[in-house]
Every structure is written in C-alpha cells, then in structure tokens.
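With one protein chain withheld, the remaining protein chains of the complex are depicted in position.
And then chain A:
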C-alpha cells in the first residue's frame, strides 16, 4: 500500500506522519503518537469511545481516514483540561462520580464539550441527540445527563 505524508495539528502540535492514507486517525493517535486516551470500542463509529474534535467538531476517529484530517486541528482528551469548558466538564465528572469503568468516558466528555459549545443550555432532547452515539455499557447515562444540566447552569466553574 502506498504511503503518503499527512500533516495535521494534534493538541496544538503540528504532526507529520508518513502513513497509508486510509489508516484511521484513531490508530495514528494511539499507535504512532502514543495518545491512548481516545479508545477503541467498535471500529465502526457505533460506540463513540474514540470521539475526538476535528476543527471543533466531534468526530469518530476509528472511521476517519487520517488523510481526511490533513491540515486540520485535532483535539483529544489529553488536551481537554487546557480549555475552561473542558476542565469544568472533567470537574463535573469527578464530582458526580460519573465514571464507572471509565473506558467510554473520554468519548463521552469530548461529545459533551462539543454539545455545550454548540448549545450552551441543551434540553433533554438536545442531550439525546448529541450523546446517543456514545455507548456507556456501565449505564451512567442518568449521571451524564445530570452533569450536562448542571454544567449548563454554570456549575463546576
């Protein structure tokens, strides 16, 4: 398979990788850049555990060819605490005991941050629409919903 050079930004650092262009972003992040906070859960954009932001948009890294993020800004869970909102969401997660096994939570948190950026005061329906792509097998949905509402009300500042 032919390789190509792909240049993109990850957590404000410019990365250049020589790679098979269809290789999913998730495996470039995890296996080449050693950013393992984004998780593998299904490989088919069904569970959301791999959710990252590409130019601010929540994106399933497991099905996104790395070529597709050429020249774009990728943000992963590892850099999230650097933003005010990201840090607040993480505080909410800790404070409300949202994680159980925790494996899906990187993706959940990335999806929640994207939601709150787009809709600062989301309704339950907004939450359903934005977060139903992220599976939590431990079933912490009620706590995630509660955390989102409390964040929207200005909590965890």
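Brief remarks follow.
The rule is short, and it goes like this: a residue touches a chain if its C-beta (ideal position, glycine included) is under 8 Å from a C-beta of that chain, and two chains touch if they have at least 3 such contacts; residues count from 1.
Definition applied: contacts and distances are computed from a predicted model.
Only one of "Acyl carrier protein", "Isoquinoline 1-oxidoreductase beta subunit", "ABC transporter permease" or "Ferrous iron transport protein B" fits the UniProt record of the hidden chain, and that name is "Isoquinoline 1-oxidoreductase beta subunit". Touch with the chain that is not drawn comes from one residue among A:21, A:102 or A:155, which is A:102.
Residues of chain A that touch the chain left out of the display are 1, 3, 20, 23-24, 27, 30-31, 34-44, 46-47, 49, 76-78, 80-81, 90, 93-95, 97-106, 109, 127-129, 131-145.
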